[in-house]
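Sharing a structure below in structure tokens format, with a few things to ask.
For this view, one protein chain was removed and the others were kept in their places.
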Amino acid sequence: MKKIKVGVAGYGTIGQRLADGVALQEDMELVGIADLAPTLSIQALRERDMVGAGGVKYDLYLVDGADPLAFAKKDIPVAGSFEDLCKKVDIMLDSAPGGVGAKNKENYYEKYGVKAVFQGGEQNSVADVFFHGYANYEKGVGADYLKLTSCNTTGLIRTVDCLDREIGIEKVAITIIRRVADPGDYHRGLTNALQMDKAPTHQAVDLMTIMPHVDATGILVHTPVTHGHIITVLATAKDGRKITKEEALEAFRKHPRIRVVSLEEGFKGNASFFKYARDLGNRRGDMYEIGLWEDSIVESGNDIMYAINIPQESVTIPETMDAIRAATKMQMTREEGTAATNQYLGIGKFKDLK
Amino acid sequence: MKKIKVGVAGYGTIGQRLADGVALQEDMELVGIADLAPTLSIQALRERDMVGAGGVKYDLYLVDGADPLAFAKKDIPVAGSFEDLCKKVDIMLDSAPGGVGAKNKENYYEKYGVKAVFQGGEQNSVADVFFHGYANYEKGVGADYLKLTSCNTTGLIRTVDCLDREIGIEKVAITIIRRVADPGDYHRGLTNALQMDKAPTHQAVDLMTIMPHVDATGILVHTPVTHGHIITVLATAKDGRKITKEEALEAFRKHPRIRVVSLEEGFKGNASFFKYARDLGNRRGDMYEIGLWEDSIVESGNDIMYAINIPQESVTIPETMDAIRAATKMQMTREEGTAATNQYLGIGKFKDLK
Amino acid sequence: MKKIKVGVAGYGTIGQRLADGVALQEDMELVGIADLAPTLSIQALRERDMVGAGGVKYDLYLVDGADPLAFAKKDIPVAGSFEDLCKKVDIMLDSAPGGVGAKNKENYYEKYGVKAVFQGGEQNSVADVFFHGYANYEKGVGADYLKLTSCNTTGLIRTVDCLDREIGIEKVAITIIRRVADPGDYHRGLTNALQMDKAPTHQAVDLMTIMPHVDATGILVHTPVTHGHIITVLATAKDGRKITKEEALEAFRKHPRIRVVSLEEGFKGNASFFKYARDLGNRRGDMYEIGLWEDSIVESGNDIMYAINIPQESVTIPETMDAIRAATKMQMTREEGTAATNQYLGIGKFKDLK
Partner (left out) sequence: MKKIKVGVAGYGTIGQRLADGVALQEDMELVGIADLAPTLSIQALRERDMVGAGGVKYDLYLVDGADPLAFAKKDIPVAGSFEDLCKKVDIMLDSAPGGVGAKNKENYYEKYGVKAVFQGGEQNSVADVFFHGYANYEKGVGADYLKLTSCNTTGLIRTVDCLDREIGIEKVAITIIRRVADPGDYHRGLTNALQMDKAPTHQAVDLMTIMPHVDATGILVHTPVTHGHIITVLATAKDGRKITKEEALEAFRKHPRIRVVSLEEGFKGNASFFKYARDLGNRRGDMYEIGLWEDSIVESGNDIMYAINIPQESVTIPETMDAIRAATKMQMTREEGTAATNQYLGIGKFKDLK
């Protein structure tokens, strides 16, 4: 089988994990990664002889403006320019800083006929399709430019789409309790303060773009923590139908990318998921599934309310793999596309345990 | 006019502020405060020659089990025993640790015919009435034992009662983003973690006790900050009526104990309220009003969603003053009772500014 | 007696407290404050009818670039321009953002013969004297332009100067455990991280400028808290002399601006001081004294090691009042100058309690 050739532009928090994700897909080939400076993450790669997930070699290409000497001084091997990388790949995962992706498209992707999947920082207009692996896979099939939903929206939609397919959803109201920085971030932070955003929060608006038949709104509050967002969701079914706790729980339990957990088991909050992922031995302490607390589910009249945990660094990786599959027509349906991603990332195996 | 004689049992975070609140009520007399040990708060009082808010002297009584020598060593003057204090007052504000209030009632209040207002830590059964100054003032009129709602519930009910009287509310779903400790707390804390509570959260249950015609539920998440809880509220009107942002805003603006603020003015989060109260020169940096962000209000179908800020250390003080007024029949109606409290605490004057 | 006329440029965290400090000095007149925008702090002043500490009216002047309409919209009364203020004062306390003070000097202070005291953000070159009320008061006498030491340096020097005068100090090595933001700050922050600065830290260098006979160095680490820096100091006496815990303690106990406290009393950390200041009823919960833990003092060979607490928002206020006294020759000696400041700010009264 011919493997799809994939590049990753930007080796930051998301880019590293995209590269790892691709390295684990046995039907894809990670051609290389591209970045601007010898960051700590690249120095770490160098310390491991440029070998990443699954024992795969990560060849490094330099984007425009990079100083080759800075890399040479640290003995970091370079495989070529970003343009060189573009010539070799079928599709680029663009996790460059916001705005750079649009320029990359103009300068390189269009020129070399490279498809691209952009991350949440780009404008929606950069892409033909605003994509989510479970909610609108088919829209992405064969598309040239896809933009992925952001971390919160990706996790949120998993649950709303899940309920929608089982029950039919017409309205959601969300409260996002957002982690303000990632572990190791020194360029942003918040100290002993909660911070309000102007409502409605963009994640609700984005959900409506992906699922236009659902009315969504919500409020976002930033909190001074690093290990995972928590979102509370109030979902209203179509046609005045009541949603019971039992049927919601049953639906969530079947979804491969949702881990239903409980306080009793020891999942006390967002930090428990991070600890659990480290204890699992997961690379970087990452988790691809979102968490959903069984003991958070409550009925509010006919509506259902629940709380989920979003591992912000890694949650979008599976849906980005889905996006590659859709764009390159590796699989034509959501069932096949997501199943292939799940298999290679080891998602959903925990379901058999319980 | 004969002043109502008031005592305060427990000079902790709440007790100090209750004493301050009573000291400012010109129609009440603070007979004394009672505590067990020469805490930092009592040492601070000593440093100020036992003079508190409004230049009022705070006489100190010792509760059972206190060691008089510990006070003598620090040169802290003592006025008598808790029983002595009970003999002198008409009503006691009991802010002792949870469970102690019930014993105080059994041992002293019933014996000496002292009315009492208990704080949130006591069981509901200790009191005849579970009380909120705005929502059910009349139920407290003439009652002997009242229990006040906790800080979150007190602030939450201000807004739900406000909408209910204007529009009619039948259902609310809340998300409480709880501050986990007060400034200066070393006996509890949370570090880089959000923590889930089992749902539904007790504040929703308490709201239903006070406002039995409203269906309420919700989820609570603890966050590692000290300056104020934030609650998001989704409120549904009776009979399928739509609530518009404009009418909700208009109702909130009229309430003396709700400050409607905006991000544009500079109220970026819970810490802004604390800073503002300090800048106002408020004693202890306290604020009696809750905050409500104008830019958080959004419509969700027919429902309305909004976010409020709860200054946890001081928010229950006005409603406790209301409770004294109701229990001792100083004022017979909510309008008169709350108006008197507001006048002496300087609440609502800011309304004239805008 | 003719009162010295004082203005305050910049009504931020430090400027507000400088204005309060001047308002409490009975031999000074606060002519006015100046700022650029209707910040929350100015809105708070407006809510109090522009009345600040000690019941003093704070007239507001607008600095160059301010938009009078922005103030008018919020009904904030304006008394004139910054130039108007400069014409009326003998001395300006300049707490404008870093760099602005130098321009103010060039544009206004020199033109109108206004003396000035700059805060830590300005370059040393802006001033004739780098000043500390206890360590080099006499150098400031009659000077036109003084720059005050920063908050950490101010508190640190109190203790080193104190030991130096009693015992003679030749070397100090410090570790600054720095609070990274003030309560209410949203423009800077750190989340779940300690951050290193390049050594040696500037506070050690500044100490050597003020006390040239002492060799100083040190390391600074930022921590994600808001209530006070903690500094550990290792001090070496001249000529190989041993410093005992007892003599160090005795020296510290005599200093009016050092509070010797203990863990046993309840001062468990930096947050305890903030709580204590609030409990004292101090305006804004401020404290002018630094804390020094008795139970932190240990002997290291001949050297002495101890830990102090720096209330960063308010610690420089007394030394700035000293600077006014020196510059305007109100008092000619450190003993007289600092005594007058201490009297009006109520500093040192707690000493009599113990």
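Annotations for the structure displayed:
A, B and C are the chain letters, set down in written order, and residue numbers restart from 1 in every chain.
What we mean here is this: a contact is a pair of C-beta atoms (placed from the backbone, for glycine too) under 8 Å apart; a residue touches a chain by one contact, two chains touch by 3 or more.
These numbers were taken from a predicted model, which means no experiment stands behind them.
Only one residue from C:M50, C:M305 or C:M332 touches the chain missing from this view: C:M305.
Within the complete assembly, A:F274 is the residue of A:Y108, A:F252, A:F274 or A:Y288 that touches the hidden chain.
One of C:T39, C:N107, C:T209 or C:T232 touches the chain omitted from the figure, and that residue is C:T232. Annotation for chain B: contacts to the undisplayed chain at residues 180-181, 183-186, 188-193, 195, 224-226.
Contact residues of chain C toward the unshown chain are 171, 173, 175, 177, 179, 192-196, 198-200, 215, 217-219, 221-228, 230, 232, 234, 236, 263, 267-271, 293, 295-301, 303, 305-307.
Residues of chain A that touch the chain left out of view are 16, 39-41, 43-48, 52-53, 75, 183-186, 191-192, 227, 265-269, 271-272, 274-276, 278-281, 283-285, 349-350, 353.
We take it that only the chains that are shown with their structure count from here on.
Each chain gets a centre from its C-alpha atoms; the one nearest the centre of all protein C-alpha atoms is B.
In whole angstrom, the spacing between the mean C-alpha positions of chain A and chain B is 43. We define each chain's centre as the mean of its Cα atoms; on that basis chain B and chain C are separated by 35 Å.
Averaging Cα coordinates per chain places chain A and chain C 48 Å apart.
Annotation for chain C: residues 183-186, 191-192 touch two or more other chains.
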